[in-house]
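Below is one structure, written out as structure tokens; the observations come after it.
Heads up, one of the protein chains got dropped from this complex, but the rest are sitting where they should.
What follows is chain A.
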Amino acid sequence: MAGQFPKPLIDTDSRPYWEGLERQELRIQQCDDCHRHIFYPRLLCPHCFSDHVSWTQASGRGQIYSFTVVHKAFGPFAEQAPFVVAIVELEEGVRMMTRIVGERETIQIGASVQVLYEKVEEDLVLPYFEVIRT
């Protein structure tokens, strides 16, 4: 079963995020009251419950928190295997799911990474990451 690509259904929480990626900007939220960063986007701060949250542009740098090399994938991803899915912790302190591209040998927990903008569909840009030397 090939299956269709699982496209995001953009809503009022996520629109600035997805539109940012189209412009090669990694946008995350920050709480105006406790100043902590927030990802994924939402109406209120999950830390202090303030509803004063603003959008900011992340540096795009972070570290690999964990990763896996997917050998058995499903649907539209089946033919891409093996590929690396990771959780990256951004400098701002939030974590996000992503793909890591590049040499498998360089990919390890704790490695420094930098965002890159991958156009995966005609109307969809995803934040992928690659390992950088520090």
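By definition in this document, a residue touches a chain if its C-beta (ideal position, glycine included) is under 8 Å from a C-beta of that chain, and two chains touch if they have at least 3 such contacts; residues count from 1.
Rule of thumb we're sticking to: contacts and distances are computed from a predicted model.
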Hidden chain of the complex, named as in its UniProt record, picked from "Inositol 2-dehydrogenase/D-chiro-inositol 3-dehydrogenase", "Acetyl-CoA acetyltransferase", "Putative ABC transporter solute-binding protein YclQ" or "NADH-quinone oxidoreductase subunit I": "Acetyl-CoA acetyltransferase"
Per the touch definition above, residue among A:44, A:87 or A:116 touching the missing chain: A:87
Residues of chain A in contact with the chain not shown: 1, 3-11, 14, 17, 39-40, 65-77, 80, 83, 85-87, 95-99, 108-110, 120, 124, 126
